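All protein chains but one are shown in place.
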Amino acid sequence: MIDSIPALMVVLPLMAGVITVFTGKGDKPWAWATAITGIVFAMSIALLAEVTAHGPVTYNFGNWPSQYGIAYTIDAMNGFVLFVVSLIAAVTTYYSRLSVKDEIPNDRLHIFYALWLLTICGLLGITITGDTFNVYVLLEISSLTLYALIAMGYRRDRRALTASLRYVILGSVGASFLLLGIGYLMMITGTLNMVDMHDRLQVLIHNDEYSRTIMVAYAFLLVGLSLKLALFPLHMWLPNAYTYAPSAVTGLVAATATKVAVYMTIRFLFGIFGRDFSFGAVESSDVLLTCAGLGVLYTGIQAARQNNVKSVLAWSSLGQIGYIVIGFSLNNENGLTGSVVHILNHALIKGGMFLALGCVAYRLGGTRLTHLKGLGRKMPWTMAAFTAGGLGLIGFPLTGGFIGKWYIGLGALDAGNWLILVVIMLGSLLAVIYVFRVVYAIYFGEAEPDSVHATEAPASMVVCTWILIGMSLVCGLWSEWSVDLAANAAKAMLAGFGGAH
Amino acid sequence: MNFIEAASDHYNYWIAVIVMMIGLYGVIAKRNIVKQAISLGLFQTGIFLLYISMAVVFTPDGKMGEAPVKHSERLAADVLSVAGPVYDNPLPHVLMLTAIVVSVSILAVALAIIVNIKRCYGTVEEDEILDIEAQGLLDGPDTKSNREKAGALV
Partner (left out) sequence: MDLHTYSVVAMAIPLLGAAAILAFGRWPNLREGATLLTAAALLAVVSCGIAPLVLVDGFWTGAWEAPAFELIHMVPDLALSFKIEPLGLVYALVASSLWLMNSVYAIGYMRGNKEEHQTRFYLCFAVAMFSVMGIAFASNMFTLFVFYEVLTLSTFPLVSHKGTPHAVRSASTYLGILVFTSVCLLLVGVIATAVVTGGAENGYAGLDFTRGGVFLNYLNEGGDVAKGIVGLLFILYIYGIGKAALMPSHRWLPAAMVAPTPVSAFLHAVAVVKAGVFSVLKITVYIFGTGTLAAISGTDWLIYMAGFTIVVASFIAMFQDNLKRRLAYSTISQLSYIIMAAGLATLGGAVAPIAIMAGGMHIIAHAFGKITLFFAAGSIYTAAHKTDVSQLDGIGRRMPWTMAAFAIASLSMIGVPPTAGFLSKWYLLSGALTSADGGGTLSTVQWYAVVVIFLSTVLNAGYFLPIVHRAFFRPLSADAEAHPHGEAPKPIVLALCCTAVGTVALFFCSDLAVALVEQLQAGFPSSLVNGGF
C-alpha cells in the first residue's frame, strides 16, 4: 500500500479534478475538493513517516525499470516539501468555501474547484516525480490552471487579467527555458530519470566531456527556475498576480507555488548537477547571493511603500524567497537546513496571513490599508493571527520565522560571509517597517466609515487561519522536529542525490 | 572543418535557434499582447525543433536512421540484431507531442485572458492598458461605487 502512495498522490487529485466539473452546484464541488485534499494530506503524512523511518520510497510506473519508465521517488527532501504543500492545500481548501462563494460567480464554482485540484495535483507532482520531463509537464499543469485561477479575480479588480497575462508570458518563458535545459541534458546523458541523469552527469563532469553543453543546460535551467521562484530581478510577475487573485487562491499559491519552485531548484542544483558542479565549477554562489541579497533589500523597500496589504505581503514573499535562496546558495549544511525549514515556516506564516486578509476581504470587500484601520477591535481573532504572522515575517524570536533565519545566519558565518548576514538583518529591519505599518493601522488607526460595522469573520475561516498561524508558532517554539526533518533533507541533498540509490 | 561547413552541417539547429530567438524577441519587444502570445508560441516551436533534431541517429557510415516503425517484411530478430537498420530515437518525438499540447493550451489560456482584457480595458495594446492602470483607477477606498467607476465588472 505505502509503495503506491506516490502515484496515488498525483493520480487522485488529477482524476478528482476532472470529476469536479460534474459534481454539480452549491457546496458540492467544495466538499469534494476538501475530501480529496484531506486524503492527500493524510497520504503525505504516511509517506513522510515512512521515509523518515525506512528511507526513500520509489514507485515505477508500469513497472518499467526507472531508466526507461517514469519513476516517482520520495526521499527526506521531497517528503518534507510534500507535507508542506498538502498541509497548506488541505487547510486552504477547507477555508475557501465562503471566500470563494463571495468572489466567484456561483455558476462557476465547479470549474473553479476543478482548476484548484489540478493546481494542487501539479504542485504535488513536481515535488514527487523523479523524472525531469515529468517535472516540466506537471509544472505546466499547475501553472496553466493557476493562470486561470488568478484571472478569475477579475470580477473584483480587472487588473487580475493583466497580472495573469504577465504571469502566463513570463511563466511560460521560464518553463520553456526549463524544457530547453532538460533537452540539453537529455542530449548528452540520454536519460530523463533524475538519479540516472545525476550518475551520468557526474561521469561526464569528471571526465571533462561536453562541458560546454552542460554549462548551457545549467544556465537555461537556472534562469528558468529563477523565473519560476521569482528570484530578484526576475520577480516582476509575482506581486500583481498575488494581489489581484481571489483571496483563497493567493493563500494557496503564496504558500506553495514558489516553495515548490525552490524545491526544484535545490533538486537540480544539488541533486542532479551536484554541489561540486553548481557551486564549485560554476561558482553560482556569488550570483545567487548577489541577486537574493539585493532582492531582500529592494523588495523590503517596495513592500513598505504599498497601500494594498495584499501587495505588501506579496512583496514580502519575494524577500522571504530571497532568504531561502541565500540559505541554499551558501552551500553548507546549516544554510540548507535553514532554507528547508524556512520553506515550511514561511509557507505557514504567509499562507495564514493571506487567509487572514481573505477574512478581511470577505467582510469589507478589500484589503487596502484603509480597510484594516481600526480592525483590531472589530475582528480581534483575525487581526491577532495577522499580527502573529507579521512577527513571524520579521523573524521575531519564538516564531517560526526566526528558526529559518537563525540557521541561515549560522550558515552565512560558517561560510565566512558576514556581509550576507548583515543583509539578512537589514531585510528583517525592513520587515519590521512594513509589518509595523500595517499593525499600527490595525490597532491604533481610526476605522473608516466603510468598516465601522465590520464584525469578526465566520468561524470556519478564522479557525483555518489560526491553524496555519498556530502551527507557525508551534514550529517556532518546539522546533526540534521540523529542524530535524529539514536537517535530514539537507544532509540527503548535500550527499548528492537524496539517498535514492 | 571550416565555419561555413560547421554551420551548414548543423542547419537544423540554426533554424531552431532562429525561430526561438524571433519568438523571444517578439515576447520582449512587441507591445501588442496578442502578438506577445503568438511569439510565445513561436518560441516554444523553436524548442520543439531542437528536440526533434536531437532525435536523429546516424548510422556508422553517415546515413540518417530510419523512422522507428516495424516493417512487416522484416523479422523481429532483425530489429534487435546489431547489424540491423538504425532507428531514430522516438522518445523526443513523444515528448514533443506532450509539449505541443502544453503549448497549445498555453496559447488558449493566454488568448482567453486577452479576450477578457479587451472586454475590460477596450484595448490589447500594452501601453494603453498601462496608461489606464496608471490613471489612478481605484483611487480611494475599494468600495462598490469606486469599483464601478474604475470599470471593473462588478
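For clarity, chains are labelled A and B in written order, and residue numbers in each chain start from 1.
Just so we're on the same page, a residue touches a chain if its C-beta (ideal position, glycine included) is under 8 Å from a C-beta of that chain, and two chains touch if they have at least 3 such contacts.
Computed from a predicted model, the values in this text were never measured in an experiment.
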item: Which displayed chains the unshown chain touches; value: A
item: From A:S172, A:N193, A:S428 or A:N488, residue that would touch the chain that is not displayed; value: A:S428
item: Among A:F396, A:Y434 or A:W466, the residue in touch with the chain that has been omitted; value: A:F396
item: Identified contact with the non-displayed chain, of A:Y323, A:W406 or A:W466; value: A:W406
item: Contact footprint on chain A, counting only the chain that is left out; value: 396-398, 403, 406, 409-410, 413-414, 418, 421-422, 425-426, 428-429, 432, 436, 444, 476-480, 483
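Please note the rule applied: only the chains that are shown with their structure count from here on.
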item: Chain centre separation in whole Å, for chain B relative to chain A (CA means); value: 26
item: Of chain A, residues touching chain B in the complex; value: 133, 136-137, 140, 144, 147-148, 151, 154-159, 161-162, 164-165, 168-169, 172-173, 176, 179-180, 183, 186-187, 192, 365-368, 370-371, 448, 450
item: Chain B residues touching chain A - in the complex, by the definition given at the top; value: 24, 27, 33, 36-37, 40, 43-44, 47, 50-51, 54, 91-92, 95, 98-99, 102, 105-106, 109-110, 112-114, 116-117, 120-121, 129, 133, 138, 141-144, 147, 150-154
